[in-house]
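Structure first, then comments.
Of the protein chains in this complex, all but one are displayed in their positions.
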Amino acid sequence: MAKHYGRGIAAVNYPTGMNLGGDPTQALIFCQPTGGFSVKLASTDLGQGLKTVIAQIAAEALGVPFDSVIVDTGDTDSAPHCMGTFASRATHRVGNAVIMAANEARKALLDVAAEEMEAAPEDLVLENGEIYVKGAPERKTNVFNVALAAHFKHGKTISGRGIYLKQKSGLDPETGACDPDSTEAHATTVAEVEVDDETGEVKVLRLASAYEVGRQINPEMVKGQIVSGAVMGMSHALMETVFPYYPALDHHTYSFGEYIIPTALDIPEIESVVLEYPSSNGPYGVKGVGEMTANSPIPAIVNAIYDAVGVWVTDLPVTPEKVLRALEERSLETH
Amino acid sequence: MESITVTFKLNGKTTAVAIEPLESLRTVLREHLHLHATKAGCGQGGCGSCTVLVNDEPVLSCLMLAALADGQEVTTLEGIGTPPHMHPLQTAFFDRFAAQCGYCSPGMIMAAKALLDKNPHPTRAEIAEALAGNLCRCTGYVAILDAIEDVVTQMQEA
Partner (left out) sequence: MGVKQLGIVGQSVKRRDGIGHVTGQTQYVDDVFYTGMLWLKMVRSPISRGIIHGIDASKAEAFPGVVAVVTAKDVPNNWYTILCLIGVEPNDEPVLAHEEVMYMGEPICAIVAETEAIAAEAAALVKLDIEELPPVLDMEFAISPDAPVIKKWGNNTFMYDGYNHRKLRFGDFEKAIQQADHVIEGDYSLSPIEHAPIETHCCVVKPEPDGRLTVHSNTQALYFTMDNTAIILQVPSQRLHMIGGTVGGGFGGKVDVITEPITCIAAMKTGRPVKWRWTREEEMRKSSTRAGVKMHYTDGVMNDGRIIARKVRSLEDAGAYHRHSPYGVQKHMANLPGPYTIPNVWVDAYCVYTNRQPSSAMRGFGVTEATFAVECQMERIARTIGMDSWEIRLINAYRNGQMRPVRKVVEDATLIETIQAAAELIGYELPAHLKAMSSDDYGGKGGHHG
């Protein structure tokens, strides 16, 4: 009777956006009289941080300070259509729509600025809210002045419309041929476990992962997804089921007393590195990261259990009972 | 049933409220007094999102009859800090990205406060133990533990 150490790996891909596409999102941006920019979205933040990363993308694309961008989400009376937050699509779709809207608003802003400055719009540089003529930085103004002039002197709107749609792909019913995704993110996770052959318990010691996510808009939030997924994946691998005797309905769970998810006491050592290979169609090269982080830990843990004790338990969740039964079956085979 | 009046000290202020005798403290806080920081996650004592302090002890307010709070001291998240004067735990949770969806955060912070009030220098394992009754489905807990450790370090340096 002993505890056995094992290590397992898993390498995965994950598609960005709804399968087959056809899932648009729109954004509107308008400039307030004193140079604030409001981004109107009907998108939802589930906790992943959409409100923040969209403000970053809008500020970057507009060329204005982060704090001058307001992101208004979640009201169908004030914002155009968004398909929703799922399928690792939000940062990719919403981000692209926001960049398109920002480009239009930025162009309108620079047209007014050009008139004010008696310069050609293509000669103007807009950075962090400051506007100057290329090669002549002393000829300058700022978004505040231009916005005021646009409103009260020129009678011009500074606003932008954006949409992103990946055209819906067909699917050949005979072969399955289709274009399922916009891009693919990738990850490899290494799991280290300890399996107790007396109790069947599996303890995950460490989850170390390399994620490739195109481009990180906010690295701490990417890390937030990675840690989140590591724990949810571990939980999926070892703990969770609403039907412990699936497909039977017996012992159907009804509370967190029977439906076990990890607590702060259950978390392994979690490490990660993030690679950036910008995608061709994501905003600044983004790929979706929200869902995939919960995927790679699962097979990595199951493979580590095999490495530790030499049995395949491939019916999730890998409960102590299943581990013990598999060990018993193997010992019967070998004797 | 006849309604009854309970009187307790809530976030430092004496508060009297008429309640149904079987109402939970959580219901009274959220639905009579409209202090919404205390969250309702399960009503079964399983998630910890309704954690408040009663006489400085962490209590699952969904399982405690409000009538039993009579004469006691109750502290909710609203009572420990509001912007711009946040409690160091609130600041640390913000700085460390320890709140994602935010639904477990009030209960987590109250559980952490109860720990630090008693034991200002806990180890990481002691922090995890103190939070074991508070579930978070978003963060994977690492950022939460990091945030609380930051506060412990600040208190040691202070």
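Letters are used for the chains, namely A and B, taken in the order the chains are written, and counting of residues starts over at 1 for each.
One rule holds in what follows: a contact is a pair of C-beta atoms (placed from the backbone, for glycine too) under 8 Å apart; a residue touches a chain by one contact, two chains touch by 3 or more.
Quick caveat, the model's predicted, so the values are computed rather than measured.
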item: Listed residues A:Ile217, A:Val231 or A:Ala264, member touching the removed chain; value: A:Ile217
item: Among A:Gly36, A:Pro121, A:Pro180 or A:Pro320, residue touching the chain not depicted; value: A:Pro180
item: Absent-chain contact - pick from B:Ala99, B:Ile127 or B:Val142; value: B:Ala99
item: Contact residue for the chain not shown (choose from A:Asn96, A:Thr189 or A:Thr263); value: A:Thr189
item: For subunit A, the residues touching the chain missing from this view; value: 8-15, 19-20, 22, 41-47, 49, 51-52, 55-57, 59-60, 66, 71, 73-77, 81-87, 128, 171, 173-181, 183-184, 186-190, 208-212, 214-221, 232, 236, 240-244, 246-249, 252-256, 259, 261, 271-273, 275-280, 284-285, 287, 290-292, 294-296, 298-300, 302-303, 306, 312, 314-317
item: Residues of subunit B (touch criterion as defined above) contacting the omitted chain; value: 20, 30-31, 34, 36-44, 46-47, 49, 76-78, 81-83, 86, 90-91, 93-95, 97-106, 109, 135-138
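Going forward, only the chains that are shown with their structure count from here on.
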item: Separation of subunit A from subunit B, taking each centre as the mean of its C-alpha atoms, in whole Å; value: 30
item: Subunit B-touching residues of subunit A, taken from the complex the two chains share; value: 46-49, 220-221, 223-224, 227-232, 255-257, 261-265, 267, 270
item: Partner subunit A, residues of subunit B touching it in the complex; value: 42, 44, 46-47, 97, 100-102, 127-129, 131-145
